[in-house]
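Input: one structure, supplied below.
Heads up, one of the protein chains got dropped from this complex, but the rest are sitting where they should.
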Amino acid sequence: MSGKFFGLLVGMITVVSSAFFVLHTWWLPPDISRLGHGVDHQLNETMIGTGLLFIAGQLVLAVFVWIYGSKNETRKIKFFPGGGAVMVTFAIVIVGIEILVLTFVGSKVWASIYIDPPPANAMQIDVSAEQFAFYFRYPGPDGKFGATHPELANDGNGNFFGLDPMNDVAARDDIVVATLTVPVNRPIVLTMHSKDMIHSFYVPALRLQQDIVPGLTIPVHFTATKEGRYEIVCTQLCGLGHYNMRAFLDVVSQTDFDQWLKSQSGD
Amino acid sequence: MDEASAQPAVHHHAPPQGFIRKNVFSLDHKVIGLQYYGLALAAVFIGMVLSWLMRLHLGWPSLAIPGLDKLTANGAPGGIMTPEYYLSLMTMHGTIMVFFVLTNAPLAGFGNYFLPIQVGAEDMAFPRFNMMSFWVTLTAFLVLIAAFFVSDGPPISGWTAYAPLSAVGGDAGPGQALGQTLWAVSIAIFCIGQLLGSLNFIATTLDLRTKGMSLARMPFSTWAWFVTAIIGLLAFAVLLPACVLLILDRVAGTSFFLPAGLVVSDKLQPHSGGSPLLWQHLFWFFGHPEVYIAILPSIGIVCHILPSFLRKNILGGTRTVVSSLVAFGFLSYMVWGHHMFLSGMNPFSAILFSVPTLIITIPATILTLLLLGSIYGAKVRFDSPALFCLGFISVFISGGISGFFLAQPSIDIYLHATYFVVAHFHFVMAVAAIFGIFAGTYFWAPKMFGRMMNETLAKWHFWLTFIGVYCIFMPMHYIGLAGNVRRYAAFTDDYLTPLIPVHKFMTIAALCTGAVQLIFLYNLFHTRFWGKKAPDNPWESTTLEWSTPSSPPPFDNFGGKHPVVYRPPYEFVEGGTTDFLMQTSPGEAAAD
Partner (left out) sequence: MQKKYVVLAALGLAVSSAHVLLGSPAKPAGSAVITGKVSYSGTPPKMKPIDMSKEPVCAKEHNPPDKTQNVVTGDTDALQWVVVYISAGDQGGAAPSAPVRFDQKGCMYLPHVLAMEVDQPLEIYSNDPVAHNIHPMPKINNEWNKSQPPGSPPIQTKWDKPEFIPVKCNIHPWMHGYFAVLRTSHYDITGEDGKFSLKGLPPGKYTVTAWQEQYGSQSQEVTITAGETKTVNFVFKVLPYSF
């Protein structure tokens, strides 16, 4: 009785859980990046491979418990044919192959995003993360970023990057904003700094995530392939306002971007 | 090493006199084991209440919880939880559960009680160290709980306490002043307790096995405790200095984890030269083995219990199971960087760490398949210990599968710090490891208390809990795939708002499943004092703990005698009056 109930329950749990995965009831947002399809492909392959293992494992459990849980005093004890050696072999071979394939393909995806250098015409945008907002800096018409001085940082004045325009001419035209605006289909390099804690830059739609560590300058690159407004959220616990730390990524046409840039410089 | 240890117990201590010596400051490993178990029980209920408060807030953020403003100094004005209060509950929940529940109950609790008995010894090798280890652990617990009562509140940096948030001090935010220091002190004290415990487990296993108890004849649970103790020795030996360095950064102006130029709360911090990543390396070098410390004893306990309810040994026997446990433990030291794929360390190292992380799925798969294969051809008995063991297999599969995703850096880019990770570790730790503890409790209660636990209540406990945990933790995979970030006190982002109904569902499931645990608590206490008297070997098991002259065993476990072991554990035969052979029954042993 217990055996059948257990088997049924595990079977039901398996079917219901798997259904939500297969039906994509809750799923990744559409990918809008040049390199994101590699991540999605890897995820889908793993989903299929491990999904089969999940379903097989749970159903074997369910079936075995159903069958061998039945009350039958005369039944003789049996041993799995081949004994432990079969299991060891199966695990090493099947899981081993899966690991090799996934590592080989996955490493290439990983390298394309984090190891390969960005394309030559990438536009550099400076990023400063702090408790609890992201700020973005464009170099302005002079094409040069001003130097940053942590001791000059002052949120009340809007000096999020600690610039010194009085004495540093390159800093005078730097454009500092709280929204990341980029032209579509243009490679972007973000140089990321943190003022205080470890933060993290996560754009689900770009399949991009990177911790921002104080004391380090960490570059990431991406190319957005679809116009629209997407969310950037902080994923590394940085204090009480962590849940509220976000910014928007505006992907616009090249023309709109040029116009936006000009309007910022005028201010 | 097949040579049985011919040494009798080295330490004899006289039977304890008086209430204090017998029940409070006891040298008896059985009392110490129960003390650890009791501490874990108190801790798990505190940890669970914290999680209910967290989940209530996540489902209904503007809910005013009556009485919450009395519980905390300034964390809940009008009963409405502030973001920092949510984070402090989360930090304390994780810390209490990982350290004081999962490292306590299956290892220090059951291990202390049963390891000496299972190897045929009178007590642990160092009874005084053993007693000290419990009181040190209790002190650590009290120091941690003290953080609830300081004016600035408990720390908010998570159980992982990443620097600079944990190292800067009060400027970093509420809870990060005295609360965080108390946390670091508590964990440092806890490390000392664990190291003392590990020494005892290892020395006892190697030196105090009774005649005929070769290493190959030890039960799976003893092997698991032994391997776990070795892992713990190396892991906690790294966490202790890491906590000391953290405390120094906080109070002595050092800069182990703090670089120059930090501006926190508009104040330029005076530190320079340190690296936040150093903390992560030190913490995860401990932290990954730690989570294997949390699961290994439960795997051992399940492998130990199941044969009695299958009436056959685990497939592959001692050699295969123990080799897998050892491989699992050994590899756990090579994978810590998989918590740091996106941390800013060299991206090549991500590939390097992901390889052993994926390889570790092999011993885990072997163990799962051995368990599954053992059911084939078995004669399953469905008493409550068995149900929890079978349930363990299901949830261990579920928890392990999500590991496949997170082990790959390319997928971790998307899933890191989402609820997918939360789903993974809760399935393996909060469910699978806990199921091992439940199985152990129902299995060993007749031996520890001399009484049988109520089977009807136990079965209700199992079925409702099994359904409940799937309802709580399976949906976390889905919202993780949707990009739901973890450690958020509220879900105000546009893309997260559609997921709030799922959070509400999980909250209700959590509250219901939590309420079900009261059945277990009631059963446990009722049994302890008024349960039906238990026979000496109610499950018809083979190992040494079932051959003690009484239940509970006398103070020296075997009543002045040293048992002699003639055969390996889990020997079952067909035909004859009984279908099992105790380790102490003489006659021809099957090949070891």
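Letters A and B mark the chains as written, and numbering starts fresh at 1 in each.
Here is the rule we use: contacts are C-beta pairs under 8 Å (C-beta built on N, C-alpha and C of every residue); 3 or more make two chains touch, one makes a residue touch a chain.
As the structure is a prediction and not an experimental result, all values here were calculated from the model.
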Selected residue (touches chain absent from view) among B:Thr82, B:Ser384, B:Gln517 or B:Asn557: B:Thr82
Per the touch definition above, residue among B:Ile20, B:Val49, B:Ala64 or B:Val251 touching the missing chain: B:Ala64
Sole contact to the chain not displayed, among A:Arg34, A:Arg207 or A:Arg246: A:Arg246
Selected from B:Ser265, B:Ser323, B:Ser349 or B:Ser585 as touching the chain missing from the view: B:Ser265
Listed residues A:Pro30, A:Pro119, A:Pro165 or A:Gly228, member touching the removed chain: A:Pro165
Touching residues on subunit B - with respect to the absent chain: 61-62, 64, 74, 77-78, 80-85, 173-174, 265-267, 490, 492
Positions on subunit A where the hidden chain makes contact: 130-134, 152, 154-160, 163-166, 172, 176-179, 239-241, 244-248, 267
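What we mean here is this: only the chains that are shown with their structure count from here on.
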Interface residues, subunit A side, partner subunit B - complex: 2-3, 5-6, 9-10, 13, 17, 20-21, 25-29, 38-39, 42-43, 46-47, 49-50, 53-54, 57-58, 60-61, 64-65, 68-69, 72, 75-80, 83-88, 90-92, 95-96, 99, 102-103, 106-107, 109-111, 113-115, 130-131, 150-151, 153-155, 162, 195-198, 200, 202, 204, 207-216, 218, 231, 233-244, 246
Sites on subunit B touched by subunit A in the complex: 82-84, 87, 156-158, 162-165, 168, 172-174, 259-266, 268, 274-277, 310-312, 315-317, 319-320, 342-344, 347-348, 350-351, 354-355, 358-359, 361-363, 365-366, 368-370, 372-380, 382, 387, 390, 393-394, 397-398, 401, 404-405, 408-411, 413-414, 416-418, 459, 463, 466-467, 470, 474-475, 477-479, 481-483, 485-495, 499, 502, 572, 574
